[in-house]
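Every protein chain except one is present and positioned as in the full complex.
First chain written, first letter: the chains are A and B, and each begins at residue 1.
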Amino acid sequence: METNIIPRKGGFNFDNYKRNLFLEQKGLTLPKVTKTGTTIVGALFKDGVVLGADTRATGGSIVQDKDIIKISYIAPNIYCCGAGTAADTLFTTALISSQLELHRLTTGRQSRFNSAETMLKQLLFRHQGHIGAALILGGYDINGPVLAHIYPHGSSEHHPYITMGSGSLAAVSVLETRWTKNLERQDAIDMVKDAVEAGIFNDLGSGSNVNLVVIEKNKTESLREYSKPTPHHPKNCDYKYKRGTTAILKESIKDLVVVTDGEAMDIS
Amino acid sequence: MSPGSYNGGAVVAMIGKNCVAIASDKRFGVQMQTIGTEFSKVFPVTEKSYVGLPGLTTDTQTLQEIFRFKANMYKLREEREIEPRTLSKLVSSTLYERRWGPYFVHPLVAGLDKNNQPFICAMDLIGCITETCDFVVGGTSEENLFGICESVWEPDLEPEDLFETISQALLCSIDRDCFAGWGAVVHVITPERVITRTLKSRMD
Partner (left out) sequence: MPLKPGELDLGTTIIAAEFKDGVVMGADTRATMGSYISTRNANKITQLHEKIHLCRSGSSSDTQAISDIVKYYLQLYSIVNEEPTTLTAAELMRELNYNNKEVLSAAFIVAGWDKHSGGNVYILPLGGTLHKAPFAITGSGSTYIYGYCDSLYRKNMEKEEALNFLKNALALAMSRDGSSGGSIRMAVITEEGVERLYIHNKDIPEYNDLEN
């Protein structure tokens, strides 16, 4: 117990590892972690980069979340789409994002795309593919717009258009037919939107809405719910229960005291 | 058999108008055998925030103690109560720390923040937060609860209406889950008071 409650400096804790291995050997199946399912897309255009993602999170065959945000903030000029194990993509990008923030405060300069890419790939390589984060990193720095994908094992490549996740097979067809050099901003946005929608409709792991982030020189625009291709149809009438429907055995009410700030102390 | 269904249990949380509710069944069992009927999986952390920990009971209890400790340390250090959103991050990072040796729980956090804005969220066993503005569910009755909550939940329910909705959703779900049931408890958290009610339910 003591090891559990002493504040730790950081890093992973393997206290339960042997126990869980024992349970696994006993024939117990370990519970499913939340996966992003996912269609994530990124594309370069004339003077910037667009990132796009669907918003479905799955646990096995259950839709765990219908409106999850898969495009994470890395720096004001760098964003990152995540596919794979949801917790891994979220924590990995959050970790690198905070390290870059400290680096910016130290140096007083804009974050470089290459810093983010290198930090992410070295982290993932250190963990030898056990951190299940497949990332599309997009940004704009002194070298102009850049786009790269990073695989869970820690390899990265730069490409003008990228898609990852279970919906990538559907999305890639849109990108392969429509991407050209020096796309206009709106054309790029439309193409990425259509690519993500191809994933939403043709891949069971992807669904709900399309979120976009457009990064240009000194300007980053986040377009939440840029497209809602699967609208929810409201119920025609409701199932509101009458008060008193539920039989109660026991009730206890704890009144809360509302604390308001008193008058300031006179310190004149 | 999986550690998630070894002991059984169901927890659900919902948002209402300026209020939240969190409810749990009270069964403690070992596979198909019921051992106790007074084991709620929902624990208060502060006056206005609760955490639900359905899953493997040994981990439920271990984590409850860890969160009690951590929330108390937070209070001592910060000289204020932990906000539900902060609490959810605390739970999340505690779980992700065990990325490769996780606790088998499916935590839910529900509460009102300092401006009395409702907050609920759920997590998977390694701390991936799902924050919603309607309802979150967990435990062996997860699938049942998802189905019924999608149907009966509606926005802006008053505390008393929210109580009926969450109670009926839970009771109906656990009636179709052999691993959950044997009584239920509901907490409705409003800015003025916390109403805790024990429900009459089937005991089989």
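Following the convention adopted for this analysis, a residue touches a chain if its C-beta (ideal position, glycine included) is under 8 Å from a C-beta of that chain, and two chains touch if they have at least 3 such contacts.
Fair warning: this is a prediction, and the values are worked out from it, not measured in the lab.
The chain not displayed here makes contact, within the full complex, with A. Among A:T29, A:S98 or A:S155, only A:S155 touches the chain that is left out of the view.
Per the touch definition above, the residue from A:S98, A:Q128, A:T177 or A:T230 contacting the chain not shown is A:Q128. Looking at subunit A, the residues touching the absent chain are 118, 121-122, 124-125, 128-129, 151-157, 159.
We take it that only the chains that are shown with their structure count from here on.
Averaged Cα coordinates give subunit A a centre that lies 24 Å from the centre of subunit B. Looking at the complex, you find that subunit A touches subunit B at residues 1, 4-5, 7-8, 11-20, 23, 27-34, 57, 59, 62, 64-65, 67-68, 85-88, 90-91, 130-131, 238-256, 258.
Touching subunit A in their complex are the following residues of subunit B: 1-4, 6, 47-48, 62, 65-66, 69-70, 73, 96-104, 106, 122, 124-130, 132, 142-143, 146, 151-152, 154, 157, 160-161, 163-165, 167-168, 171, 183, 191-200.
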